[in-house]
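Worksheet: the structure to be examined is printed underneath.
Here the complex is missing one protein chain, while the rest keep their positions.
Right after this comes subunit A.
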Amino acid sequence: MNFMNNIIEDIKSRFNPENTEIVKKNQIAIDFKNEEVHSALAYLKSQGWKQLTILTCVDWIKENKFQLVYILMNWDNSITIQVRTKIDRDNPKFRTVINIYPGAEMYERDVHEFFGVEFEGNPNHEKELFLELWDDLPPMRKDFDPLAYSKKKFDVREYKVDFIPKEGEAE
């Protein structure tokens, strides 16, 4: 725990994180402002967090925000850091991190496909990855209705009801 606090202190002395949190034994979560994310990621990479495990997105529909979560892993001390930041939901745009973590390219395509976030500077961010010929709202947004989409697009099986209980009969 002491070691984890040292990491947090170190980050606080260099950046202005909005919030820090020890999630569990070897996991730290830090919320940054949009401008600081790239320098924080570059700094953490130089400190040993060399692996970007995943970049994902959370839809906070009531706040009207998307939260981008970069999860970094350090193989020397097995400590995971979540770098989080919130962006505007109506016009979701963020600068790419492929110059820091080249592997982020696929994750950015994924987030673009499922949430509609645009990553400026990633030349391929609009290429489709899983959803071929998608023609609706990005499906992981909370205002997307999968049941309605499924009904509209795919035919469902109709079942014949061949037993209708009369009055007084057990169902």
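Basically, a residue touches a chain if its C-beta (ideal position, glycine included) is under 8 Å from a C-beta of that chain, and two chains touch if they have at least 3 such contacts; residues count from 1.
Just so we're on the same page, contacts and distances are computed from a predicted model.
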Hidden subunit of the complex - UniProt protein name among "Aspartate carbamoyltransferase", "Metalloregulator ArsR/SmtB family transcription factor", "Carbohydrate ABC transporter permease" or "NADH-quinone oxidoreductase subunit B": "NADH-quinone oxidoreductase subunit B"
Missing-partner contacts on subunit A, residue numbers: 127, 130-133, 135-136, 139, 144, 146-147, 149-150, 153-157
